[in-house]
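I have placed the structure first, in the form of structure tokens, so that the comments after it can refer back to it.
One chain of protein is taken out of this complex; the other chains stay put.
Chain nomenclature is as follows: A, B and C, assigned in order of appearance, with residue numbering initiated at 1 for each chain independently.
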């Protein structure tokens, strides 16, 4: 992001705390790098682990002062809210079931929240969190990070401006292979909590990656889901949550879609792919090669748009740091969410609205994600019957 | 196919007739080239068009003697059956609704039939044709030509021999864009009959290309369909048949699948893609790049297998003519079906069974294809409800 | 090629003979398929092998009458020239050193020659053959088959019409790996003669595939070579000819180029790639994926042109048989040369010039190819010094 050179040092860096993300965690490190890339955050406090000792060890690793390492997020929220230079924002990178209780504590103290996805592990929690976010003066940012990729912003732009005509079809998928065998029984920590319905939620692949796919499809297409029909499976013996989901979608206005999420598809690492077709053209994008976007205007040759290359729109350029042909990746896309959040936080603190081009996912997207997972699980339990999405979006 | 050099001239070339395939037709020319590539057929008769004059004009174009150009397929069947050197086989390349009446006339006279897909335009006709084929001493060959691609044969082999373990997932799609607008109203001949339920059948994209996708998925995976749920659309205003199909599939034994067929997806020419995942690995293949097959053994790097390259199996080599890196295409794959048919015909004439490696699609596959289309249409009419495939396969 | 339907049967099929191409040969079978695809030839005679017995056995395999199977090409030329329905054209598919003596016999009897590349094994022979061809009333066709690919014709068209502006750069390469080890010592027949300077010529990889690369670059760019500097190697111990060539090229008018040919590059099957850059745009094409052509207009997104797809020029469509997305391959490209030859032969027989769009390579291209190989060998022997191409093109 062309962020440097636009603000004074004093106002640029936001004091950031973190809950979760201690040793052995995965996504916490990603959030930290993302927060650093554009130099808009400074990590100054954290409840990195569930005990004060472990939390302090992580703090030492991370250059956080020992007196700002907490073993308890409630204590952290209380004390930081009182400190003169307490944190302005908190990143929540715990397993899903902790998102709601943790976020609540910070939101009610006016501390801005940057929370990993999915929003919560249950729809009940999601609704409570939505209320808490709305009641708070603080911002709520949900890191559906794929929305931060420059070519995704360009795709959204092109569709919003009518370049594809009326959208008819949305084909989205997110395939992985890391759970093709019963990894959770080996003690692998990530597999453990992500396949545990108590910590992850009722959806397995649907919650872990299906929500990303659904969010991305919605973000880019601008379409609202009306009904879905989901056939979920737990192919691996003994698995307690789905590891594959086949979903048909009907959108308001008549567009149709397919969503496939799988964690048992050998050869797929993080194969999130989105294809959208309208009356005037098609777009295709793949997360593993994120600097490219195929555009097929109906009746003309396909074009390969590149990040910051010829044909890049303003939205794409705004989310880019370096010239086309020098790939930016997952961390830069994630950083874009963080940097947009920083802009929004500074604007909020100044009593202004966020710039119009800031469009990180928020509480409504989070609720939609949990509604989607819940709808999929219920549809599947009914034999893959069609269910109305609105039923799950009700507050 | 390594066919040359294996037989005498006399026994190599089969006397072939054709019904359909006159001027302006598309698939007839494809069948003729396919029949010539391995020099196993000689086109000697035809009812190429619906009038004797047009048929004779086509015959002249094609080097067929005028006295063997017929304006009527019944007359052709009768006379050729009586001729001393009458045709041994007939290729049927008419619109779908004519497949049954034409095939019947030749089958009952013991003339082998090579018929384009889908089998028929209605399930009733399909059942009748199945009976006619079974009652005849002649062979019935259905040109689901994609099964003739060498890498498809290799994929089938690899799965049959257990290299992928137990199959869990079948993701198949066939996307086109040529019907994104209302081409049928412009008088374009191909669009005309292919969107006319009287000539094409109740399924539009499902019948025209969905059957190919379904056939290919079945051929390669070896799985039997148990249930399906189909959401079909006619997106183009005024269109009388579906131009997009979203289908969920459940196979016997628990595997699941998704099938997408579309003729309104801009940027897709003939994007037939098949991906199959099992407990031990995955395979991916795309018709537009047919000389490649991705193989991902679980936990190992993906390999890009090439036609006749390192790693080619006997089945792949058998269907190839030239070295790896020199692409063979659609016509060679089609020719493989023709050449296998020639082998089977010569074997049948000699009172022997066809060689075990011969595996062109036949009447049962044709019936399954029409059952699939019919099931999709009925499921969709019920609001995309699940229907049992066996209901449609009943004779 | 849209050939069917344009002529009467009598005039369509040309009576073809073949010299070489018996059992165990490779390229003979390719020529035969290529001749059949558009039904413009009928193989009726041949000196397939060096003994009458072997030749007759091949004839039997191929459906050629025994009395037209010859053990000697001189006898064949003499007799066929006298027969009432003797061959009209002969395909020469022998090792390189035989091209000249065989072609001479047929040319002097007015029989059209379709000859495999390179033209000859020595520059002396090439010059003699050029004279023989010019003295003959018969046509001479050289099967630099890659010029028959539809996208290559489109590329040539685009450059000729100025779409790329002034050409600055030509990067061409043809990499293989099949000679990475000393295959010729194992008795493999193809490796044997292709690495034998007596039969193949002084150039190994330069003659076998470098000539293809050079021819293709010249054909598409329209540029004339002025000087070259070649560094050749025989990496495999004991090899008698080069198996790798690195060549710098300077063209008339100031364009520059690089040519790489190799038979010792593991992972490359037939990786012939051509990239051409001008002041207004660039083109990229790869033989292993021949249905695609990348076009990069300067300052605009790259377009992926497809055979017979949106953006296909008339030249591309003319060389295509089936719709875009249904791949045509090596054999169809080869067939295009044969079919163009048929058109030219029929025109010549009718006393007319060949249609202007017919552009198969001929004797001049063959001479240029041998000049190129000779120049490379001499440059390399001088320590990779620059040599003038015109020196080798002198008659």
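What we mean here is this: a residue touches a chain if its C-beta (ideal position, glycine included) is under 8 Å from a C-beta of that chain, and two chains touch if they have at least 3 such contacts.
None of these values were measured; they are calculated from a predicted model.
Visitor: Would you mind spotting which of A:162, A:329, A:353 or A:383 touches the chain that isn't drawn?
Guide: Answering carefully, the residue with contact to the hidden chain is A:329.
Visitor: Taking the entire complex into account, which one of C:192, C:297 or C:323 touches the absent chain?
Guide: Within the whole complex, the residue contacting the unshown chain is C:297.
Visitor: In the whole complex, not just what's shown, which of C:155, C:229 or C:315 touches the removed chain?
Guide: Here the residue in touch with the unshown chain is C:229.
Visitor: With the missing chain put back, one of A:15, A:194 or A:321 would touch it. Which one?
Guide: Hidden-chain contact among the options goes to A:321.
Visitor: Pick out the residues on subunit C that sit against the missing chain.
Guide: Counting over the whole complex, subunit C touches the hidden chain at residues 168-169, 171, 177, 180-181, 229, 231, 233, 235, 244, 246, 248, 250, 254, 256-258, 260, 262, 264-268, 275, 277-282, 284, 294, 296-298, 302, 383-384, 386.
Visitor: Contact with the hidden chain only, please: which subunit B residues?
Guide: 295, 299-306, 309-311
Visitor: Tell me where the left-out chain touches subunit A, residue by residue.
Guide: Against the missing chain, subunit A presents residues 4-9, 12-13, 23, 26, 29-30, 32-33, 36-39, 58, 60-64, 176, 268-271, 287-291, 306, 309, 321-332.
Rule of thumb we're sticking to: only the chains that are shown with their structure count from here on.
Visitor: Can we say the copies subunit B and subunit C touch using the same residue numbers, with more than half in common, or are the two sides different?
Guide: At the contact between subunit B and subunit C, which are copies of one sequence, the residues are largely the same (over half shared).
Visitor: Two or more other chains in contact with one residue: find those residues in subunit C.
Guide: 306, 309
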